[in-house]
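Just one protein chain is left out here, and the rest sit where they should.
Order as written gives the chain letters A, B and C; numbering starts at 1 within each chain.
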Amino acid sequence: MSELIMNLEAINERLAASPFNRWLGLHAEQVSPERAQLRMPWRAELEGGKGMTHGGIFACAIDAAAFAVILAAKGQSGPTIDMRVDFHANAIEGDFVITADLLRAGSRIATVDVRVQSAAGRLLASGRCVYAAVR
Amino acid sequence: MSELIMNLEAINERLAASPFNRWLGLHAEQVSPERAQLRMPWRAELEGGKGMTHGGIFACAIDAAAFAVILAAKGQSGPTIDMRVDFHANAIEGDFVITADLLRAGSRIATVDVRVQSAAGRLLASGRCVYAAVR
Amino acid sequence: MSELIMNLEAINERLAASPFNRWLGLHAEQVSPERAQLRMPWRAELEGGKGMTHGGIFACAIDAAAFAVILAAKGQSGPTIDMRVDFHANAIEGDFVITADLLRAGSRIATVDVRVQSAAGRLLASGRCVYAAVR
Partner (left out) sequence: MSELIMNLEAINERLAASPFNRWLGLHAEQVSPERAQLRMPWRAELEGGKGMTHGGIFACAIDAAAFAVILAAKGQSGPTIDMRVDFHANAIEGDFVITADLLRAGSRIATVDVRVQSAAGRLLASGRCVYAAVR
């Protein structure tokens, strides 16, 4: 029903405007006004100890994926108000696939559900982000 | 009342065992069984765009600081179960000071409150982490 | 793939064992090992002021629905560890329909996604509950 306000190329430009997103190697693969799918390659610097990816890395990916779907639906976004992350399993090596679903976008806030999966489809983490709308 | 199970030096060794914590430059400055204070220098790669620190970076620091105070009180910890982060203000340049207060450590989980402040004492982000206990 | 461990009738008996669930008029309508759907009638005592349902009421319904799907999948549950609730819209009058999806049930915790809708299908609130497993 809703239309795509920002396309894949423009969203990737916006993501890459962040030095930290570039360092993470995050990029969007598919976007619609309801969903954005991002990919992030695993790399040795992401380790949190004990052969696990640092929990904060999943939070970073979740925040970026939520931002991407808001851009797709709205073309712009205010800052993150708050986020929740649940850690379900861990993994190292291989790519991470991050899927953000726009739950609701109102005049004041946007709410996004995000899942992080291994390339093989295993659920690693999930989260919810609330972003402020641009005023 | 409670005693320090792991000291500052050992906690910093554990934090530095994580390649990503090393990349972030996170280190503990003070620890007690109830509180850990960490410091993280700002650097250009942490930028999330528009002169702001990437929201995920605060989540990384919060997760690490919560881990540090659990080590101080318990000597060991299981993985993070979930976390919440609220973003209050943004800042670039200067150090970030992260303070983690152990709210409760039971036989199954530990709950930690964390605040991220600028070097000047401005509240930038706050969070809550639930960690699983080692079984 | 998974099988139903507790059936609808037994789950409703367990829900009704709680005086507060009885007061709320909460009951399960459909259950599977992956999903429980509950219904709760609106009533004047649920008002939080200004023609709105009290926010805490949605939290109560979310907590109960998460418990129901864990019973369906596992037959038993430990207590709630933590929950998050997002409030999307408000409504008074009519029934509330609460749908709980079991995201993951491990040996230590179970994670559940819950949505509260009006009888007409409008999304009113959504939440996530983490329950401890029985040890």
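One rule holds for everything that comes next: a residue touches a chain if its C-beta (ideal position, glycine included) is under 8 Å from a C-beta of that chain, and two chains touch if they have at least 3 such contacts.
It should be emphasised that the depicted structure is a prediction, and the values quoted were computed from it without experimental measurement.
Within the whole complex, touches from the chain that is not shown fall on A, B, C. Of C:M6, C:A28, C:L46 or C:V116, it is C:L46 that touches the chain left out of the display. Set against the missing chain, the residues C:M83, C:A119 or C:A133 yield one that touches it, C:M83. Seen from subunit A, the chain kept out of the figure touches residues 81-82, 84, 108-109, 130, 132, 135.
Within subunit B, the residues in touch with the undisplayed chain are 84, 86, 88, 103-104, 111, 123, 126, 128, 130. Within the entire complex, the positions of subunit C that touch the omitted partner chain are 14, 17-21, 23, 44-49, 52, 54-57, 59-64, 79-87, 90.
Everything below uses one rule, namely that only the chains that are shown with their structure count from here on.
Subunit A and subunit B, compared by their mean Cα positions, are separated by 22 Å. Separating the CA-averaged centres of subunit A and subunit C is a span of 28 Å. With touch defined as above, residues shared between interfaces to two or more other chains in subunit A number as follows: 84, 86.
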